[in-house]
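Here the complex is missing a single protein chain, while all its other protein chains stay put.
The letters A and B name the chains in turn, as written, and every chain counts its residues from 1.
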Amino acid sequence: MDVILFLIFAAIAVVCGLNVVIQSHPISSAISLIGVMGALAVLYLLLGAEFLAAAQVIVYAGAVMVLFVFVIMLLNAGAEIRHGRSLIAQVLGIPLLFTFLGLMLYFVQHMLPGTPDVHFGGFKHGTALDVGRALFTQYLLPFEVVSVLILIAILGAVVLAQKEME
Amino acid sequence: MPGVPLSWYLILSAVLFSLGVAGFLLRRNVITVFMSIELMLNGVNLSFIAFSYQWKQVNGHIFSFFVMVVAAAEAAVGLAIILTVFKNRSTLNIDEVSSLKD
Partner (left out) sequence: MNFFLLSLIKAVVVAFVLLTTLAYLQWVERKVIAHIQVRIGPSRVGPHGLMQPLADVIKLITKEDLIPPYVNKFLYLAAPFFAVTMALISISVIPFGGPIHIFGDNTWMQLADLNIGVLFILAVSSVSVYGIALAGWASNNKYSLMGGLRSSAQMISYELPLSMAIAAPLLLANTLSLRHIVEHQEGFYLGFIPHWSIFQTPMPQIFSFILFLIAAFAETNRIPFDLPEAENELVAGYHTEYSSMKFAAFFMAEYSNMVTVCAMTTTLFLGGWLPLWPATAGSNFVPAIVFLLAGAIALYHGLNPVRRRDGFTLPVVAVVFFVLAAVFLIPALQGALLPLFWFAAKTGTLLFVFIWIRGTLPRFRYDQLMAFAWKFMFPVAVLNLLVTGLMVALFS
């Protein structure tokens, strides 16, 4: 059952990821990216990260991607027109990508022979309680710093996107 | 019942990351490039959480949480920058924003 669920949602994630890169209209890429994030949220649940799965859907798929979709709709970005691509990119691009990927897969498989199998329910400490405890005791300083970072980001976004003073 | 080997999760993370890299290098629309960056970040998050399962610690989740927060802040500022560039150049093609090039 775990294997079937993993395969289904991993397939959805890869297909949607391919779609992000291949589609010519940005809105289709955005919707595919939402699909990737949803599939990843299910995979996080399979790995026992229930708070992170909820946070992924609330923050990433529900807020960040809404921002992307808004910008695409406001700018009315049309489909991308492909012109003059360099020959090197077209000839060497896909084989190099597969080489890069193959190297990474080889290293992953080679360096991690003794990893445990992932069973649903094998890791019970991903609850909001545990994440919250770690976040507010051991990682309190990064938490506060990240709040300041968000404040800076809000200020930056407001300043950049406001109407120009006449 | 056999579980899923952890390396499969890492392989999926690697695949998503390389798809993100491919999108970043090959696409010309700046919003799609930005979305490929988000795809890369998601791949990395999966990797963090998979390792957190392996070591049975919650620290991977915390790292992943911070990556999400930073990605959200970066998306906000990045999209504001894209809006400003569009206002000034009326184009979303990164090849055409090249007036500093000689």
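Operating definition for what follows: a contact is a pair of C-beta atoms (placed from the backbone, for glycine too) under 8 Å apart; a residue touches a chain by one contact, two chains touch by 3 or more.
Keep in mind it's a predicted model, so treat the numbers as computed, not measured.
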| item | value |
| --- | --- |
| In the full complex, displayed partners of the excluded chain | A |
| Sole contact to the chain not displayed, among A:Phe6, A:Phe51 or A:Tyr139 | A:Phe51 |
| Selected residue (touches chain absent from view) among A:Ala63, A:Met111, A:Val145 or A:Val159 | A:Ala63 |
| Of A:Ser24, A:Gln109 or A:Thr127, the residue in touch with the unshown chain | A:Thr127 |
| Chain A residues touching the omitted chain (full complex) | 27, 31, 34, 50-51, 53-55, 57-58, 61-63, 66, 69-70, 73-74, 127-128 |
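Throughout what follows, only the chains that are shown with their structure count from here on.
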| item | value |
| --- | --- |
| Distance from the mean Cα position of chain B to that of chain A, given in whole angstrom | 6 |
| Footprint of chain A on chain B - complex, ascending | 1-12, 14-23, 25-29, 31-32, 34-36, 38-39, 42, 45-46, 49-50, 52-54, 56-59, 61-62, 64-66, 68-77, 79-84, 86, 92-93 |
| Contact set on chain A toward chain B in their complex | 1-3, 6, 10, 13-14, 17-18, 20-21, 26, 29-30, 33, 36-37, 40, 43-44, 46-49, 51-52, 55-56, 59-60, 63-64, 67-68, 71-72, 74-75, 77, 80, 82, 89, 93, 97, 100-101, 104-105, 108-109, 112, 115-119, 122-123, 125-126, 130-131, 134-135, 138-139, 142, 146, 149-150, 152-154, 156-157, 160-161 |
